[in-house]
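The complex is shown incomplete by one protein chain, all other protein chains being positioned as in the whole.
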């Protein structure tokens, strides 16, 4: 039993932290808000050079063969600085889908590029309905010669306007679970990108309109109608990735609040000496530390394929959603007016955490799944 | 538009307050905990002599012909001292059922006694299932000659062990709403009383076991299968009555907390000067005052037959449930250890409020009804 | 207790509705000119400053009439009129504390919005602790010379005049050295810098004063009596205008119900999801309770009873409620609630809204975070309720101790315990 990071993990954290602190400054984050791509390609490639992109990619495809814990460590650091870039869409969403598909050819084709940062990808699931299973997929991929034709609209595709290739989930059969994954180049004929503007200006999402987009047969990732399991794997890992990033947002919000409460004076004394502020900060600390435990337990459970892994993911997402909401929100209250200004960076974290909250299952969705798992008896082994 | 009590209402409040403060002392409340009847019959009759029992009973049956507002005023005062007695079962539940049945003979037979306090009654709805409509009633009343035979079990009958007559809701037909009301004397042959002990020792409830209890034809109140409307009226008024009593509990809890916070010293200063305590008291005040507005608006809406009366009842019960939970619970926290002792009276109010919370619809039940009413367009007229 | 509106009130409401049906602009008001025209129409209908005394251009209307106008305007989502601070804050201040000359000079122009006003109170280091403000006004001959900085000034960029709190006696205890002064915002040395908020809007500004010279006759009330004036002003219009807030919340709620009736989540319409329904039921109930509380205050106002510090209950309640409700909104709408541009019409709060403009769910979600900070934070409201309503003892606080020590030192160095 060891809940502490290993030495390698601590080094990884420090590496990521140092790089991001230096490069992903407030000015950079602000510059990317107005940037159509929304990220700095050179900085992203550097992440690849530092082996931060391929952490969870097998060594034979150019990665480090590590896992979710290591990705969570890096994502927490990204949350701490509100890093803008296609890290999650590429190396969590798309890479997980490809790996979970078991499709060796697809792995060989895409993973090395994802690991190096030469290639960026995204993952297109949602259409009109909100949900995280195959049932939300109405868009059809119709066989056409040796390929497929896709028509319809995908929404909320992260960095869909900027990545090279999009893994699209499409319906290929009539049973509820009959979905398949297709790799579609962003510049495919018939594919129109409609960028959104979201509350978090660094959350670059878009709608993708498919008008008879034709893809060859080898665009299929995995087997026909075999998309449900990879989708499930994506949801599991994406939820934990969101937790890690929210945790980072909470940490920075807490730290900024504590620093501010130490120096800001009202009524002749630092506001941190007032119980209203002090106790709020204490609750923020409590929420943040518990969010840490929940996030990394879930990351470990996925890596270890623990019997309670699905439970742990839903425990984490439901808990960290609420914790980050509380911490990032209370940080504004602790700061008062200045925390409400654009010039001050606090809103980066508030917005990023809020952006991540509904994604890959909101609190209510995961609480329902927690109970599902418990009633099905899929709980932690030894302790029950 | 006048949200203030009229002069008559203020006098009524003062009358009830003075009487209850003097007679319903802490010692009395404690004595009644162990009393099998659970109330002082002489004190109850005095309430009748003071015209407090017949407030909502028509003048032609010995009452004052007033309404829910006046009952709420008295109930708030009862909540303030945690009065133990069959006021609600008799003059809210049973009297409402009888009046709403439209049965003049039953009114003439029962209401004068209820108004004077000579007669006490209760109302038996629940069986195994929790709910507040006809669908929870499984117990059958089977026609037998010129009378009916009842068999089954009723639960949570307030003061069922002590009152003279119980209005029993029984099933008399196969359609979901086919229920009827029967007046059953407590000493009827075949009727067994099983007193409960509840968390609030002054909440005298019991289970009633009916083994072929035979009642004559004139035990039927209202028409056969006509019980659904009176039941609905009972739920509406009982919910508001519960709000008023909870409001009283909250008021005393708040007052005791404020007084204690002024005198109790820790760290060399009154605890009420610490923000943790001061702000809690402020929130308790906020909750209590809003509970007042919600309770009396609903009481008025029932009396005035306002278009949003049902909505107002559900607004009030859902809101006051939460407010009283918060205020009475926080009062213990403000008091610290002493608030957790049996000798100190604070737990009277905490327990009474908790007892009332699930009755006649808990928070979730009423929130669902609020939305129902809103989607059906039954909202306050002018303001929408 | 009688919560029906009187026949007179109902009649008045019908008149307001009829007027609105006829006069409500069909298109959004885009230019200042259009806004001025709308303002003037509303003014001429008698719906602005209607509670003011007749001699100053008002109609001495009852609080209920004012509330009905507010409610009806909000119900049809009428465009705001101009000069809200002038009408709600500055006008009443001048009516109570101004000289006859000041009243003549300013009041009518406030009502007509020919001169637009802002309020110059908060400073970077004087937020919750407003009395520690540092902007100085030094009397030189028949002029005040003003230096300092204000912040969170709403509408400063289009204001002609400002109601300023400034320190005029730096040696007095902090509440006693403050004066209330009228400042022409076009005076040389006044600089307005817009301040952008986290939702991208910039209705607030910072205002800088560099040797701004203001005639001494612009002093309101006595010298160094500004704190008292500000306090009465701040409490002057409390409570009576909450019904229009209720109407605004109801309009948002209704739009949310429409969106939730369209939006599918997990295989059903959001409106059919019991967990979503709980949130909607709670929202409506809580808004209704605000309405009940507003009616309660209003019925006291009708009897001439002005609300005291207990009006902090209303502010505390609605600002915290708004925060809770916009979290519900974003819960229910999921990622759609965070879209500013590109949001499908059926889920939009309002269509065609750009980042930084009111009308998106997220804009108002962000704004709900400000409500518990501005105009007295929730912490300040709770202090007021705890100390001034419940009578709880005051905090042991550094500034009070300093004041005590200073007083003691001044009384002569007798020393000791």
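The letters A, B and C name the chains in turn, as written, and every chain counts its residues from 1.
Here is the rule we go by: a contact is a pair of C-beta atoms (placed from the backbone, for glycine too) under 8 Å apart; a residue touches a chain by one contact, two chains touch by 3 or more.
Bear in mind that the values here come from a model prediction, so they are computed numbers and not experimental data.
Student: Just one of A:27, A:42, A:105 or A:375 touches the chain that is missing; which is it?
Tutor: Of the candidates A:27, A:42, A:105 or A:375, A:375 is in touch with the missing chain.
Student: Looking at B:50, B:149 or B:276, which makes contact with the chain not pictured?
Tutor: Missing-chain contact among the listed residues: B:276.
Student: Provide the residue numbers of subunit C that touch the chain removed from this figure.
Tutor: Missing-chain contacts on subunit C: residues 273-275, 278, 395-398, 401, 405, 409, 413-417.
Student: Take the complete complex as the reference. Which residues in subunit B touch the chain that isn't displayed?
Tutor: Missing-chain contacts on subunit B: residues 126, 128-131, 135, 155-156, 194-201, 203, 205-207, 265-269, 274, 276-277, 325, 329, 332-333, 336-343, 346-347, 350-351, 354-355, 357-359, 362-365.
Student: Tell me where the left-out chain touches subunit A, residue by residue.
Tutor: 1-6, 9, 69, 258, 261-262, 269-270, 272-275, 277-279, 281-283, 285-286, 289-290, 293-294, 296-297, 300-301, 304, 306, 311-312, 314-315, 318-319, 364, 366-371, 374-375, 380, 382-384
Definition applied: only the chains that are shown with their structure count from here on.
Student: Indicate, using Cα centroids, the chain positioned nearest the centre of all protein chains shown.
Tutor: C
Student: Mind checking the centre-to-centre distance between subunit A and subunit B? Centres are C-alpha means, answer in whole Å.
Tutor: 51
Student: Among all residues of subunit B, which ones touch two or more of the remaining chains?
Tutor: If we look for residues of subunit B contacting two or more partner chains, we find 274-275, 279.
Student: Mark out which residues of subunit C touch at least two other chains, giving numbers and ranges.
Tutor: Residues 379, 382, 395 of subunit C each touch two or more of the other chains.
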